[in-house]
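This report refers to the structure that appears directly beneath it.
As you look at this complex, bear in mind that one protein chain is not there, while each of the others sits in place.
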Amino acid sequence: MSAKTADRIALSVIIAVAGIIMLVLAALLGYLLYRGLSHVSWHFLTSVPQPFRKGGGIGPQLFNSLFLLVLTMIITIPLGIGAGIYMSEYAKPNRLTNFIRLVVEVLSSFPSIVVGLFGLLVFVNLFHLKYSLAAGALALTVFNLPLMVRVTEQALRSVPQSQKEAGLALGLSRWKTIRSIMLPMAFPAIMTGTILAAGRVFGEAAALLFTAGMTTPRLDFTDWNPFHSTSPLNPFRPAETLAVHIWKINAEGRAPDAPEIAAGASAVLIIIVLLFNFGARALGRAIYRKFTATK
Amino acid sequence: MSEMAMYTKDLSVYYGEKQAIKKVSMDFAAREVIALIGPSGCGKSTFLRSLNRMNDVIAGARVEGEIWINGRNINAPDTDVVRLRQNIGMVWQKPNPFHKSIYENIAFGPRYHGIRDKRKLDEIVESCLRKTALWDEVKDRLKGSALALSGGQQQRLCIARSLTVQPSILLMDEPASALDPVSTAKIEELIAELKKEYCIVIVTHNMYQAARVSDKTGFFLMGDLVEYDDTQKIFTNPSQRSTDDYISGRFG
């Protein structure tokens, strides 16, 4: 076989592989949306699941996922930004910093089930949070924190050194320079990264099985006092999220329309995750355009 | 002999093991322009950056020796660096306005240093922009982004910004090298004007510029201060061979 022929074959294979990957994605999304969307309706999105009968919905699960995401982000964002600031601005090039870098790397490599188990030991049992939104949010924080740290660190590092020096030369303290000069400039990148991270959190299930739990109590959607036990906002109640729900009905769904519910819920989940992805991408592009247009 | 604004004594700068500045002693008079010249990599910018402790932010950089301002050695470890920098303005090679409005660029420093009164801030903005001959060009768009200005305007805005904290010394690191000739001329005019109030230390690789704007000139070569004298003398009758070689363009 001549070199030319080999070249042609190899190139076709590579192009074919690229095509196959696109096809797999298209087939995956097409399948999910085709099978799922026919089952999605306003009733499906808002009503409670029926364990043994047809016609159950995913209302509470959808609410739980969104609420848990908000709780998680409220905890993660300040912690992640703080640690990111340390890594980018205060860490000196020494062994301690290398160690912290290793910590972040290991923490981000832990399987989410391990994070969930840790949550079970510490948040659920030790802190007596039981299976609850609070325990789930803390577990997801552990799961998400390393990503937020990296996002912040990289965003701050991409701020030009000259901006930092300009702030310092004006007699600003380092902290003031970071907060008022660098963070605003890093904000778009942090924002984009945070939205992507939110998509990941939204779809996570393994870390929640044993922290937020696999059940949802009866909720009274007219009672918004977070201290009432049937209030949706009560952070100390168990909460099955959409992703956990999908897993559970596949594993032990007894309703006759369980496969349809799983398909519908998957479609909803994937649409929300896609929205996060496209949202982050569009935001990134818009901000990029704004910056380059004025320069 | 005029009043002294600052002097250094045996100032050395190390980057890791490498010594970038070798025991430089230099004095800077108030209301004078001092040019630092030399081939690239000779350490002139490094020296300038150590005068307001800006080398502190570079990992692995170490500064030894003394820098005296107002009877205090500001290179001493107990120096309040943040306060020190309020006394020294700095301007960089590439204009680096904050990504904020023109007004905010100027008002940011004073507001941080405790001026809350809106009228007082307006006054500061106007006077600083007037000093840098920018007022008439931008007075109608103070709320507009500073990034929409031309390169030369941005650089003058940065100079205006450096004046807001009322420094006595201005450090300029090749302030015109990224600009077109017209903007460069404006910056040079500005330097001549600002000299009436400030001690200006300017790093430049443009010898004509040094000759035009400065009263005294220091020639750096490989981290040494080879010669430091009146600009007039340096450019007409230098006492060192290497200065002469550099001035007449035999290297650099």
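Order as written gives the chain letters A and B; numbering starts at 1 within each chain.
Everything below uses one rule, namely that contacts are C-beta pairs under 8 Å (C-beta built on N, C-alpha and C of every residue); 3 or more make two chains touch, one makes a residue touch a chain.
The rule we apply is simple: contacts and distances are computed from a predicted model.
*Asks:* Going by UniProt, what is the name of the one chain that was not included in the view, given "Penicillin amidase", "Ubiquinone biosynthesis protein UbiV", "Succinate dehydrogenase flavoprotein subunit" or "Phosphate transport system permease protein"?
*Replies:* Spelling it out: the chain absent from the display is recorded in UniProt as "Phosphate transport system permease protein".
*Asks:* Who touches the missing chain here, A:104, A:133, A:151 or A:212?
*Replies:* Reading the full complex, the residue touching the unseen chain is A:104.
*Asks:* I'm checking contacts with the chain that's been left out. Which of A:154, A:173 or A:230 qualifies?
*Replies:* Once the missing chain is taken into account, the touching residue is A:173.
*Asks:* For a quick check of understanding: of B:82, B:185 or B:222, which residue touches the chain that isn't displayed?
*Replies:* Among B:82, B:185 or B:222, only B:82 touches the chain that is not shown.
*Asks:* Would you mind spotting which of A:79, A:191, A:233 or A:255 touches the chain that isn't drawn?
*Replies:* Reading the full complex, the residue touching the unseen chain is A:79.
*Asks:* What does the interface between chain A and the hidden chain look like in terms of residue numbers?
*Replies:* 3-4, 6-7, 10-11, 13-15, 17-18, 20-22, 24-25, 28-29, 31-32, 35, 78-83, 85-87, 89-90, 100, 102-107, 109-115, 117-118, 120-122, 125, 142, 145-146, 149, 171-176, 178-179, 196, 199-200, 202-206, 209-210, 214, 243-244, 246-247, 250-251, 259, 262-263, 266, 269-270, 273-274, 276-277, 281
*Asks:* Identify the residues of chain B touching the omitted chain, counting contacts across the whole complex.
*Replies:* 80, 82-83, 114
Criterion: only the chains that are shown with their structure count from here on.
*Asks:* Can you compute the centre-to-centre distance for chain A and chain B, using the mean CA position of each chain? Integer Å is fine.
*Replies:* Inter-chain centre distance comes to 47 Å.
*Asks:* What residues on chain B touch chain A, complex-wise?
*Replies:* 52, 54, 57, 59-60, 82-90, 92, 94, 96-100, 108-109, 112-113, 145, 147-148, 158, 161-162, 164-165
*Asks:* If you look only at chain A, which of its residues touch chain B in the complex?
*Replies:* Contact set of chain A toward chain B: 92-93, 160-173, 176, 180-181, 184-185, 294-295.
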